[in-house]
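Data block below; observations after.
Every protein chain but one is kept in place in this view of the complex.
A, B and C are the chain letters, set down in written order, and residue numbers restart from 1 in every chain.
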C-alpha cells in the first residue's frame, strides 16, 4: 500500500526514477481480445515527452515503450501487461547541487525526512517522468473506452491569468493539437506562448489550468458513497505532480448560486438543460458530458537563486540547473487524459461486474 | 468494491438508508488499548445532527450511536468496531411524490438508471444521513490523532458570496462553536445566517465553502505517486454529498503565480516562510499546517416548483417536501473533520508499518 | 486491513464478539434486483446454530438476523446490506476462570500477546460465533449462484477415524439433512454419533473432515497467478475456526501418482474422464465439479483438567466450563458452504467485469 498502484479492476502498478535505468509498469485487469494500436500509444507518449516544442523542457527522451507481456500477436490476452521505458538522456551531474540542498516547494525535503534516503538525481521517484507510465496505461484505457464510444479530451484553458472560456467540441481537436500549448484557440495559444517565453526568460515558472471533457458517457458509472465517480477522478488528478485543485461541474462557482439556478432540469430525453453537475449526480454519471478542471501550480524548480537549507539544516542558496519546464500544462494534457481514461474504464469494468 | 468501504488500514465499511431501520458501520484496523471517550463521539454526532439550530433542517433525529463490538470495558481491543444509529424520525410520506419523479440534480435519476430500483424514501443510500456513520468513525480517528498531537479543525468560510478571510487559530474554536454557521467570526456569522434565512424563505438553497486546517502534523505522512496525502484528502472530501471542488494550499490561486513567488522558502528550523503548499509537498506532509478548502453546491431539493421527468420519462413538475437544509455547510463541518481525521490516521498507520 | 473483510467485489466486513450485544456485517457489491428469500437465509443460520441436536453445544441462541439496509420491499437495491444478530444467551460467568488462564491451543494466549487486551468472555472475537455472520452472507451468495445454476453442497465425510467414502450426488441431500452429523449416509451417521457421544462423555473432543462439491460451475472462474480459484477457496476454508488442512481434487493422494495416471483426459464434450483436478486447472474452473476437503482439529476447550499458564505466566490448571461442541464438523457444514458460495460468487462477478 505504498502508493504505486492505481485502480480497482483495471489496475496499474508503476516503478521508476527519473535517472534509473528505466521506468515502467504492470497493467492488470485488461480484458482479452483487443488488438492494441501501438502507434496510438506511442503518439500519446509523444504528446507528453520532453523536447517536443520550444516552450517545454529541452531534455531529449525518446520515451519508447517496450511491451514485455500480455499481448500475443498484438492482441491482449487478458493477462497482465508489463512494459518499460528506458531512461536515455540523463545528465545526473545537473543534480549535484540538488543532492545536498532541498529545492523549495519540491519533494526533496519530504522524501528525505520520510525515508532517510532519496535518489537525488532528477527528483527520483517524485519526478514527473513517472507520469509517462500513466500515459501508456491511459492510452490502453482509451482504446477500450473507444469500443464503448467514450471519448476523453483535455485541453489547456488557462496559463497564468490568460483564460480561454470557449466551449469544447470535438472539432477543436485539430486546433488544440496544432499549437504547443494545447489550447483549442490559436490566438489564445500565441498569447499563452508569449507569456511562457517571458516567464522562462526571467528564469521563472508559471501555473495553469487544464479542463477535461468526457463525451458519450453511459448513465450509471460510479459507485455510491466513497467511490463516487468524481471523487475518484479528483484523486486521480490530485495525484498528478503540481496539481493543487480539482473542480467538477460548477465547482467553486456553484457556491454562490441558488439551488433553483444550479439545478440541472432533466428533459424527457434524459438530457439536462444545464450541466452544473458536470455529468455526475450522486457520484454516478448521468449521461451528460463529464466536465472537470484541474489547477497546476508553477513548477518549483526555477533558474533563480533562492534561499533554502541542506540536509544538515544549514542555510544555503540554490539555483535550478538541468532542463525544466517553465509551465507544465502543455505536457500535462495527455496525463490528465490518461488518468481520466483509467478511472472511467475502471468504473466501466466495475459496472459490468454487477450487471 | 461497490464503494461502501473507505481507508487502507483504518477502514470503515458503511451501510444504511435514510428511512431504513438503521445506519451503521464496521470500523476495522483500530489499534488496541485506547479508552474511548464516548461522550466526545456523541458530541461530534450532535454537531452534525438535524434540528440543532433554526437554520438547518428541522427533522428530529436523536442520532445516538450504539456500539456493538470491538470495545471491552470501554477500551478498544484491536478488533473491528461495529455500530449502528437507529433511524427514528422518518416521515416516509413526505417522499411519496419523489418516489415517482426525479428531483433535478439529485441522485434519484442516476440511482434508478444504474440499479433499476431505488429506495425512494429520503434519498435512500444517497441521503446525507449516511455521513453520520462517517462522523462516528472520524470521532474515533480524532482520539487516536490526539495521541499524536494532531488536531483537525474545519470551519465555514463562505456562504453564498459572503466570505470570511481571516486566519485560523485554535482560540477561534469557541467562537466557531457558539454560532449556528460554524464560522469563526461572530459578525460574519450573523450575515451568513441572515442570508440563509432569506434563501430559505424563498424556498431556495445556497452553496458554501468549508476550510480545514490540520495542525501539528508530523513530517512524512502520505505516499508517493498515486496515494499522495492531498489526493486522498481530495477523494475523501469529494465523496461527501454536494461537494463540487477541492483545493489544497494555493489551489486555483496558485495558477496565476510565478514559481519565485509561490515557492515556500524553508528555514533552518524546517518551517517555511509561506504555506502555498498547504502543508504537503510531493504528496507528503512537510510539517506545516495542512490547509484545504471544499466547495459545496446548493442543496438540490428546493421548496419551489420545478419541471422534471418521472420514471416513465413523462414531463412532470416537482416541489420539495420534507425537511431539508437550506445550506449544508454548517452541518458539514463535522463531516469534513471526520473524513480528514480518517485519512490522516490511515496515513499514520501506513507510515508506522514501514518504520 | 485488520482482517475483518473478505472478498474482492462481493465483499463482507464483519464485527462482533461472542458475548457483546450483537454480531453482524456489511455486505457490499450485491447486485440489484434480486428478491431475497429471507426464510432460506434463516434456515442456513438454523443449520449452524447451537442447540440444534443432542451432539452439539447446548447453548440456546435464536440466531435471528435483522436486516438493516440494502433491501427495498425485500429486493436488493445494489447498495450495501447491513445486518445484525443479537447475542441472547450469554453466560459470561462461565468464562470467569478463562479470563485469567489461557486455554491450551486456543486463541486466548495469542490475542492477549498481540493486543495486550482481550474480551475473555466466550473467546471474544476468536469465537466461532463470528461464523454466523458468514452464514448470512453465504446464504445470500447462494441465492445469486442459484440464478447461474451453481449449487454448493458440503457434508461431513469423516469424524475421528470413521470415514464415509461414497460419491456425492444431490439426491443425498435429504439424508444429509436428516441426521445430526450431516453425513450423507444414515448408518455412518449412527457410528459417528456414537463416537461423538463417547468422546463427550469423556469430557473430550474429536476432529473431523468436511468435503464440499460444487456442481454446474461454468468454465472460466478464477484468475491466473495469485488469485487462483482453489487458492482463494483454500484461504476461505483455512479462515474458519479449527481448520488445519485443505485439499483440492487429488490433494495429498496425488503426490504418489504418476502424471499419466493423474491427468484428467478431456473428451470432445469438454467433460474429463477423471476429476483429479477437482474442477480447477491452472487456477480456473474447467466445468467439472469443484471438489475439496477441509480438515478440522478437535475443539481446544475440553472438560478435563489441563495444565496451562495465566496472564502472569504462572502455572495453573484449567478445565473448560460453558457449553462447547465435542466435534465441530456437523455445525461447520453450513459455514463451509457459505464461504465457498462467497468465493464462487465473487469470481462470477470478477469474470463478469471483463466479459
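Operating definition for what follows: a contact is a pair of C-beta atoms (placed from the backbone, for glycine too) under 8 Å apart; a residue touches a chain by one contact, two chains touch by 3 or more.
In this text the structure is predicted, and so the values were computed from the model without any measurement.
Student: So which shown chains sit in contact with the chain we cannot see?
Tutor: A, B, C
Student: Which residue among C:72, C:168 or C:296 touches the omitted chain?
Tutor: Touching the chain that is not displayed is residue C:296.
Student: Per the definition of touch given earlier, which of C:67, C:83 or C:102 contacts the omitted chain?
Tutor: Within the whole complex, the residue contacting the unshown chain is C:102.
Student: Can you name the residues of chain B that touch the chain not displayed here?
Tutor: 1, 9, 29, 31-32, 78-79, 224, 349-350, 352-355
Student: Could you list which residues of chain C touch the chain missing from the display?
Tutor: 1-6, 8-9, 14, 102, 104-107, 109-111, 113-114, 125-126, 130, 158, 160-161, 199, 202, 204-209, 219-220, 222-228, 230-232, 234-239, 241, 244-252, 254-268, 270, 272, 276-278, 280-287, 295-302, 304, 306-309, 313-315, 350-351, 353-354
Student: At which residues does chain A meet the chain that is not included here?
Tutor: 1-5, 8-9, 11, 13-17, 20-26, 28-30, 32-33, 66, 68-70, 72, 75, 77-82, 84, 114-119, 124-125
In the analysis below, only the chains that are shown with their structure count from here on.
Student: Find the geometric centre of each of chain B and chain C from their Cα atoms only, then give the gap between the two centres in Å, rounded to an integer.
Tutor: Comparing mean C-alpha positions, chain C is 39 Å from chain B.
Student: Using CA atom averages as chain centres, what separation in Å is found between chain A and chain B?
Tutor: Computed value for the inter-centroid distance: 27 Å.
Student: Hey, how far is the Cα centre of chain A from the one of chain C, in Å?
Tutor: A distance of 46 Å separates the two centres.
Student: For chain B, write out the residues touching at least two other chains, lowest number first.
Tutor: Residues 1-5, 8-9, 14, 114, 125 of chain B touch two or more partner chains.
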